[in-house]
Structures are given as C-alpha cells and as structure tokens.
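Part of the complex only, each chain left as placed.
The chains carry the letters A and B, assigned in the order they are written, with residues numbered from 1 in each.
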Amino acid sequence: MLMPKPTGVPRNLSEQITGREQGASRFRIYDSHPLGLPEYWYPVLWSKSLKPRRGIGLTLLGKEVALFREGGKAYALDNRCPHRGVPLDNAQCDFAGTRTCPYHGWVFELETGRLRAALTDGPDSPIVKKGSVRVRTYPVEERCGLIWIYLGEDEPPPVEDDIPDEWLLPTAIVTGRISERAGDWRYAVENGYDEGHVKYLHRRGVWTFWRRAPGWGWSEPRISEDGKWLTRETRELGFSAEFPGLGAWPPQKWYKWRPGARGIKFRLPCTLRVAYRAWAHFEWYVPTERGHHRYLQFICKHASGLPALWHRIKYLLYVRPFFHNQFNDQDAWMVENMVTPPEILYRPDGAMQSVRQYYEDTARGFGREPVERYPREDSGPGAS
Amino acid sequence: MLMPKPTGVPRNLSEQITGREQGASRFRIYDSHPLGLPEYWYPVLWSKSLKPRRGIGLTLLGKEVALFREGGKAYALDNRCPHRGVPLDNAQCDFAGTRTCPYHGWVFELETGRLRAALTDGPDSPIVKKGSVRVRTYPVEERCGLIWIYLGEDEPPPVEDDIPDEWLLPTAIVTGRISERAGDWRYAVENGYDEGHVKYLHRRGVWTFWRRAPGWGWSEPRISEDGKWLTRETRELGFSAEFPGLGAWPPQKWYKWRPGARGIKFRLPCTLRVAYRAWAHFEWYVPTERGHHRYLQFICKHASGLPALWHRIKYLLYVRPFFHNQFNDQDAWMVENMVTPPEILYRPDGAMQSVRQYYEDTARGFGREPVERYPREDSGPGAS
C-alpha cells in the first residue's frame, strides 16, 4: 500500500524520542543515544562498492568517515583534513599506502592516518618533521562481502563478536539491500522487533499473500539458548475470532496455506533475525545523523553449487522485490512518521519494551557486566 | 503583474508579526495568536473532495487533523494514533463506523474516537477492555457544500453563528476556490480589509480594466446595522487629482465605466465580505501552521434554475480566472513577503487598525462580553 507523506508540521523524530530523556525513564542508556551505541561493529557497505580508485564518504553514528581501498584492504579515516577541514573522501592516491588531501596536498598514511608529507611545503616541511599530525583512523574489517566499521573509543573486540555465527560458516551466502531512511534508528529497532505490526501493516503484499499469518498474539521475553539473542516465547497466538461489536478478523482465505516466519531474535547493537524454513532474514539499523539511519536487509542461506546459484536468482526475482522492497516501503513510512513519546502501549509491546530493557542490561561500553534478565528459552525460538 | 520572490535572507513572518508582542501593543489577543483564534468554526474543505474511501490530513490552527467520511457524514479526529503516533489520515475502514490505524490495527470509532479494538492483540485485548483510550475528535458540520470544523476547547456554538446569514438562504449558490499560502494569517486579514492596496496593487488586471476605481480614500469604522460586521464609512474618496510636484493620478480612462465594489465588511474569526452589484465575494484566512494559512475565496449569489446555471458558468469562465486567481496572485506575494513590525501607518490604515481592535473587543473565548466600540452605520455599508 502506497503511503503518502502527511501534510502539516514536519517533526524532528530524534528530538521526539529523546523527549523521554527528560521524563523519568527506565531506559537511560537507550534514550540517551540518539546517535547509537559506539562500542560495536556495524556493517555499512558492500565490499564490492568500495573501489580502489575513489573513496566514499559516509556519516555514521554522527561521525563523518572516509572509506578507501588499497591493495585489497579497506581503510577508514575521519573525513576532515586537520589543516582546513575539507572532506578527504575524494582524496587521491599519489603514493602507495597514502591519500592526498585535494586542497593543499597533505599526504596521509591510510594505515595510521599519520601526515607523511605536505607536498606544497616541500620535502623538508617542518609540520611533517614534527610528526604529531594525524587523522583519526577507525578499525575496518571485511566479512561476508561487507565492510564492517568500529567507531568506538575502547579497544574493539574481534569483529566476529558482532556477526551472527551462521554468517561465518563457509557455506553462508549473504544477499540483500542497503538504503538510507529518515527516522530515528530506535524507531527502526522498535519497528523491527515489534510483534503487532507484521500482522496488520504487512498483511497485504505479494510476500504474505498465501502465507497463513496469525491475526494477533503476544509473548514473553526469553534469552536464546546460546545466550546471544533476545527472543520471545509465544504466550498467545490467534488466527481468527469474532471481535465484540465489530465482526470477524482477520478474514480467512483458503489460499493462505504457507507458514509464516518461524521465530524472531534480536541482539545489539541493532541486529534482527527472522527465521524462515530455508533461510534467515537479518537487518541492521545503523545510525547516521540525528533522525536518520542506514537500513541494511540481508538473507543468509547455506548452500553451494547449483542450489546456491538458484538461491541467488530467487533472491533477485522474488525475495528482494516482494519481501525486502515491499516491506521496507511499508515500514519506512512508519519509521519516518512515528512520533513518540507520548505513547500508549498494549500487550504485544512487551516485545518492544524487552528490547529497550535489553539495551540497559547488556549494552557494551558502560563498564558493567551484562545482565540476563529473562529466562533462557527451553525449546527453539517461539514462533512469531 | 508577475512578482518574483526577492533574493536574500528568508524571513519567518510569524516571528516578525509576533515581534509586536514584545512591544507595548494595543492588540494583546490579536498579537498573541499566531495560530489563530480557536473558539470559532472554520470552513476548510469542499464537501465533495472528502470521499468515503480515503481520509484527508490537514494542519489547522497548528493542530494535525484527519478528516473522514462515512454514511454521508464527515468526521474529524486528531491525526496521530495514541499508540505510536503515526498519522491516521490513511487509516482504512475494516468495520462500519470505525477506522483502523494502518500500523498495528487499532480500531477507532469515528463518532467518539474511542478505541474499539486492537486487532493484533486479539478480541480480549486488555487495553480495549480498559476503555479509556480514545483519539480526540473535533466537531464537524457541512453547510453550503463546505466542511466546517471547530477546534476550540469550549462548547461550540451552532455552526450557523459563524456562517454569513445570506449563505444559509435556500437560494444561495456558493462557488469559489481554496489554496494554501505562505504568510501569517494576520497579514492576510490585514491585506483583505486593507483600504489602500486595492486602489494601487489591483488597479491593473482584467477585473479592474473597465471598472472606475477611486484613486484614494479613507474611512471611519462602523458596526453594520445587524451588529454582526465591522464595516467602514467613507470620509473621503477621490478619483483623480494633481499630486504636488509629481503629476496627475490615477490616469483617467474613458473605458473605465463599470462601478467597483460597493462595500466591505469583516467579522471574526477571519471573514471578509465584499459587495458587488449582483453578488458578494467572501474570503477566509484559516491558519494552518506558523507563517502559513489556507486561503478560501467564495462568491455567494442568490439564484435558481437557468440564472443559477448561467452564474456558475460565468464564475468558471470569468470571475474565477480574472477576479479570484489574478487578485490572489497579487495579494499572495504581498502576504508572503510582508515584514512588520516595524511599520509606519498612514490614514487609510485606520481600517486595518480597526480590525486589530475588533479582535480585542469581540474575540470569543476570553471570558468577557464583546464590546461595540464603533457607532452603528446609519445607512448601508460605506463604499470601499
């Protein structure tokens, strides 16, 4: 369903959500980070889109970053030259292992950010000799065809700590799409793990056309067996009923025979996993600037040879247009136009509240041990 | 005459006009309402443009409103779902007499705004049982082919109180146009009742081409015979003269033989009436958001049968393009680019000052009886 932008006063979403900061909030860490949690690895770009010939400038977690590739390796530097503050993302390579600021020819080492030369000041440039000038660099890794970056102040953990295990198996195939969206990253998180919206907002569309989706339901939070994910155990799940004074909902259709998603899990910084029979869907909501985020949707499938090829074709012709694109069209409008607080929550929002609490309990970089507030799930993940 | 937007610093008009607030102003009510006076009925939309199938979202007096039609009746609700604050104007109808929020399937009653169901929480949803959740609704009426809305906090008066009597006669034909304009609504009010600008700004155009308009004039405020309108009694009216050191103005043209307007009246909240021989022109300036308003222009004519049809044709082919459109082109530019205070007023601005005072004396909803500061007119309305 196409949703037009509403007329009327534009709203700064991040101002709205951080409004909760003023109030007495249970979610201090969560509410006080409109630009996201710094001490994590974030996927930001397809490896193949970063070419050796030219850099790419991105704003991530409120920081301006310039990405470069050389010798097959990716590098990330602060995107401002310390001399006059011009962006470095279109710096060019005059000498191996370095990039030169386009303005005055200051040459920076990709690996360290150190100023190696100031071409327009000659070979004996005092400022170079001084040796103290450098551009901040950020740790970058490449896994699963993606560039991962760490923008925190602490010593980064291994990138694998922030990548789902199943992605790291040799048979993993990761396909997907990346887009920029308006809306606070936390609205995107809440929309992603939200239990209710799938059953109404997404009820229409090619993807859900013949899927037998529940009409309603709610659950209780659990920690996944491996302890790495917040998940949920269904307490109630309904497929159709008479609503007092209104009528039956949802309408039952004979052709809705395919099963829906089989479980949903969430982990920090902003990673969602939705299980399907043959593969799993993942998404990240990487904060860029206030009120905006980068939305990454992926399918992770295990296969090789012909089945792998077939999966890639299927993704391009079916999963991408009818699952990734169409659901994003519906979600993006909500995430952009949502305004809360104030908010009035209902039973299925227990899922959302558990995510907010999960940040309080487990967020990295706040000098305290993560807390496991919820019981481990005994069985597999509860069906969403 | 086509008027380009001036280059240079953009200005927030409403900030400008409310600048008067700081100063010692005679017009406290008027100056302190950049979003308009709430305790009145405002026309906002043609009835025919609100279809049963989809709602319309409007910002009016700074409030976001969603309008719906069902069973021939119009309804107005606050345009934010109390759950997560998404706009409701594209809610759809799942059950008669209700609209469902597109996000999570919260079902609201059009009449009361009450939450009747939360579809994704099942038939026994606790929040519905609680019965306390409702969306604010606003009184709506339909008269003369228009939708009228009341956004105040007090008990609304009958809508007829804010509609000119002549509109309510069975023979009344109301035609016109509605547009959105930049500019504080009070600039539009002042432009509308302004005595001087017609004689210069509007002197050119098809409409005034053969009309014998006065070159200058000024008047004194009166209250109309029926006590409902602020009007004016001409004190001086000039058609041509020698201006010292400059020359004759305005140039006399033999073909200017048709009479001009025959009188101008104003009433709250923002209703202007200009009398012509065979019909009357009306306009409203409905505040939307700060520095913007909705401009409604109407012709009210009394006729039926063939003359009525002929009037409608004449409106479309002549009155609308050459009176409503062309004058709006000229006025809209002024209202958008005007900056005051500071201002230096001249004799004809007595009319404008009387309008500002009229708000102080008669505005509804400030817990005091309206004051009739000016004498009643003895004769008919003073010619403008």
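Note that in this section contacts are C-beta pairs under 8 Å (C-beta built on N, C-alpha and C of every residue); 3 or more make two chains touch, one makes a residue touch a chain.
None of these values were measured; they are calculated from a predicted model.
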Number of identical chains forming the whole complex, with 2 shown: 3
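The working rule: only the chains that are shown with their structure count from here on.
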Angle (degrees, nearest 5) of the CA superposition of chain A onto chain B: 120
Interchain centroid distance [CA atoms averaged], chain A/chain B, Å: 47
Touch list for chain B against partner chain A, complex: 57-59, 62, 64, 79-80, 82-87, 89-90, 94-95, 98, 100, 102-107, 116-123, 125-127, 133, 288-289
Of all residues in chain A, those that touch chain B in their complex: 1, 3-4, 6-9, 16, 194-197, 199-201, 215-218, 236, 238, 241-247, 249-250, 334, 337-340, 342-348
